[in-house]
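Apart from one protein chain that is not included, each protein chain of the complex appears where it belongs.
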Amino acid sequence: MLRYTLLRVLGAIPTLLLVIALAFLMVHAAPGGPFDDERALPADVAANIERAYRLDEPLPRQFARYLSGLVRGDLGPSYRYRDYTVSELIGAAFPLSLQLGAMAMALAIVVGVCAGTVAALQQGTYLDRTVMAFSMTGISIPVFVVAPVLVLFFAVKLHWLPAGWSSSAGASRMVLPVITLALPQIAYIARLTRASMIDVLGRDFIRTARAQGLGTLTVVRLHALKPAMLPVLSYMGPAIAAIVTGSVVVEEIFGIPGLGQFFIRAALNRDYTLVLGIVVFYAALIVLLNLIVDVLYGAIDPRVRYR
Amino acid sequence: MSLLKVSELSIRYNKTAVVDALSFSINRGESVGLVGESGSGKSQTALALLGLLPQQASVTGSIRFDGTELVSASEQTLDRIRARRIGIVFQDPMQALNPYLRVGRQLREILVRHKLAHGAEIDERVIEMLGRVGLSDARRQFHAYPHQLSGGMRQRVMLASALIAEPDLLIGDEPTTALDVTVQAQILELLEEVRDDTALLLITHDLGVVAGHCERMLVLEKGRLVDAGATTSLFASPGHAHTRLLLDAAPRIDRASSLSPATGASILGIEAVSVSYKAFGNEQLQAVYDVSLSLRSGETVAIVGESGSGKSSLVRAMLGLVPMRSGRAVYAGAPLEGPVEHRVKAQRRDLQLIFQDPVSALNPHMRVQSIIGESLLVHEPGLSSQARRERVAAALGQVGLGDEYLGRYPHELSGGQAQRVAIARALVLGPKILICDEAVAALDGSVREQVLALLLKAQQDTGLAIIFISHDLAVVRAISHRVVVLYMGRLVEVADNAPLFSRPRHPYTRGLIDAVPVPNPVVAPKKAPLRGEVSSLLDPPSGCVFHPRCNYATEICKSKLPAARNLRGARVACHHADEIDMSL
Partner (left out) sequence: MTHTRKLAAQALFVALLLVLLGGCSERSVDAGLVLQRGLPADPESLDQHKARSIQAADVLRDIGEGLVGYSPTGLLMPAAAERWEVSADGLTYTFHLREQARWSNGDKVTAGHFVFGLRRLVAPATGAFYANLLAAVVNAPEIVAGELPVDALGAEAPDDLTLVLKLARPTPYLLSLLAHPSTFPLHPASVAKFGERFARPGKLLSNGAFVLQAWVPGSLLALRRNEYYWNNAATALDGVNYHVVIQDSAELNRYRAGELHVTSTVPPDNFAGLRAQYGSELHVAPYLGLYYYGFNLLREPFKSNATLRKALSMAVDREMLAEKVLGRGEAPAYSFVPPGVDNYLPTVFSFTPLTKHERETLARRLYKEAGYGEAKPLKIELRYNTSDTNKKIAVSIQSMWRDVLGVETTLINEEFQVLLANMRDAEVTQVFRSSWIGDYNDAHTFLSTLQAGTATNMPRYASADYESLMKRAAEQVDLGRRRLYLEEAERVMLADHPVIPLYFYVSRHLVSPKVGGWGDNVLDYHYSQHLSLSATD
């Protein structure tokens, strides 16, 4: 198992390298640079600045220097937040995004699995159809439509929740962003759980469990839930990626100073190092989380584990 | 008052009745057998008793269990009855047990649910039950996962789960069909030991099992009860034609074969063939070890063995579907070597293969016409489509199917019809050797008889040689000229049909023969001849691989592998073959 994990980690390195190279090329290919502005600089000054930030070097050299810094754990200075290194910025913003993402994921799993299970148990009834209809809308309506509607209803009309990211609101300011982020995932997970649960409930060992007089709740909880979760677990990989990318939009809409917001700002500001740093970070994060998912798979399905 | 009284029970799906006005009763402590062919409604009845039918089923009639009405009872009522009053053992324990939970965990929940024990006592009772069903080291098995247990052990666990709440009625739905025959004998014996005064409803298609273990017998045909009565009476004088049909069609281990020995020329030789596979990691799994056999034209050689015997691997190696590790196979003077893609067409044409599950062996997207015609396209491309159509029709006729089957899809065929199509596909090329890998194992009695008959006819008409792989010794006795017995990939005994079944030379062969249930209710069932199960192929026992299960094993058997030697017309691999007399 250890060997397997190690091999997976090593195998991720070429992927990461490719991602970094592509991101580097793309961000430099975009017109403009980090120091462009309407208040254009006089030629001398501009030259000095380029030299000071080493943007006058040929691209391959810049890339090589970036990589050598990366290996040492140095993601470089930010071109836009000039007093901070990229690592510091990511370190400051990430916990917030992590909180947001983790809560959204947790909410999505809990609500999604419950909804899917209920729908599966009540297959064919109105309840089943209603749950599935809701999930369909959750998937179809984009985040940037849902978010303002939620804000309008819950914040402006009902005044139950704060409209934006205010520092005095405490935990309640997380509610709308987390819900917005979780909504499409709830929908996917509900559908996935339902299909998987229906499949599992049709299996022979469920019939055995029922024949043992265990009652529906026990049958679901003890026997059906774990295997039904396997497809959901496999989905976690893409789901995490979706939450990570979705959080970018949600943070922008709600004005949350998380990593997603920094990402957008960095791209618009042509802050090369910050963009690359966040890309690397996200890529590594997704690889790591996928690895954890694989390990969890083994925890649920003993046949995989005992290979 | 009877324990269970079923009156006019009907189970319908969309207006089609799978069980029609069924009425019977079971008294306390009684053992009743429920027999019928597939589709006769046996399993449906069992499920109905426990309220486990799917939602689409509409159930009418009455099921009174100890006074309580079960048809349209509430889930709570049924839950109180399940396991606690009526237990059930299903057919396939690998499917019936939850692969994601440890064995002990699954069992203890029953005690918890029905409030039969508390605290530490729960686990103890589970372990005790596991011991009672014959699991050695029950405490360790408590923590095992189902896939870590052998087939027999799993079924014992199932039995434990069915009996742990001490029900009044135990239902066995084909409980031994998926098991090796020697393990089946053990389980059936265990069933007798362990059920005490629990009534037994044993559902099976095997009349030998009914004869040995059921006082009374119910016969179903297409959902209707056609015959009922004491087992001995019904066997002696069956009331209904269907019962007679079943009795006649059942292959009997105690009936000698009427075949005359084959005299054709030798066409196939297999010499010292070994086949091994790469298992997880770098371990080698030895599937076949140093097996030799020969085949003549017009001869049927049966290869017999239980799971892990290597029967399928051997023929697959012969056909080039898996690589041979060592040894050689020769057909008509030319070697059979290399993967099947590289082999000469003639060889591929002359050696044909039929599998156990006919429906999945046929391409579901193709019609019968194309399925059979496909081989002609490959091997005789020069044929005009007209000629091809004629050949296909002829092949269908040979297997007893009319032209109306040409346009059908596999899912529109019954099991028997599908197997016939598979045979037609194999025979249309006029092969010299036909290999049947458990070809009739999935077929019901009468259908099986018909398929076997047409195989024999093809053999008589064309001099076809048949290699017949089977675990069913009764069928083997009926149709083979010679028998090859394999155990864990090794050759154990080769002999002609009559001598093998009257005086087997190897203890394993004797065990196999004794394990087969005899459809004769007057004779008491034999004690399970062999203990234990087939050992793991990854870690075979030293010396003679059979020694852990052998009643005659001595020190030499544990250390030295016996070589196959000739012994009065048979080949046997046993140190003590000439000392033991195992005549039947």
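Read from first to last, the chains carry the letters A and B; within each, the first residue is number 1.
As a convention for this text, contacts are C-beta pairs under 8 Å (C-beta built on N, C-alpha and C of every residue); 3 or more make two chains touch, one makes a residue touch a chain.
Here the structure is a predicted model, which is why all the values come from computation and not from measurement.
*Asks:* Given the contact definition stated above, which residue among A:Q99, A:S234 or A:N290 touches the chain not shown here?
*Replies:* Answering carefully, the residue with contact to the hidden chain is A:Q99.
*Asks:* Looking at A:R51, A:R65 or A:R129, which residue reaches the missing chain?
*Replies:* If we include the chain that is not displayed, A:R51 is the one touching it.
*Asks:* Going by the touch rule given at the top, which residues of chain A touch the chain that is not shown?
*Replies:* Residues 30-33, 35-53, 80-84, 88-89, 92-93, 95-96, 98-99, 102-103, 106, 162-168, 170-171, 174, 254-255, 257-258, 261-262, 265, 268, 270, 299 of chain A touch the chain that is not shown.
Simple rule for what comes next: only the chains that are shown with their structure count from here on.
*Asks:* Could you state the distance in Å from the CA-based centre of chain A to that of chain B?
*Replies:* Each chain reduced to its C-alpha mean, chain A and chain B end up 51 Å apart.
*Asks:* Inside the complex, what are the residues of chain B that reach chain A?
*Replies:* 50, 52, 75, 78-84, 87-88, 90, 92, 95-101, 105-106, 109-110, 113-114, 145, 147-148, 158, 161, 280
*Asks:* Which bits of chain A are touching chain B when the two form their complex?
*Replies:* On the chain A side, the touching residues are 203-205, 207-216, 218, 222-223, 226-227, 300-303, 306-307.
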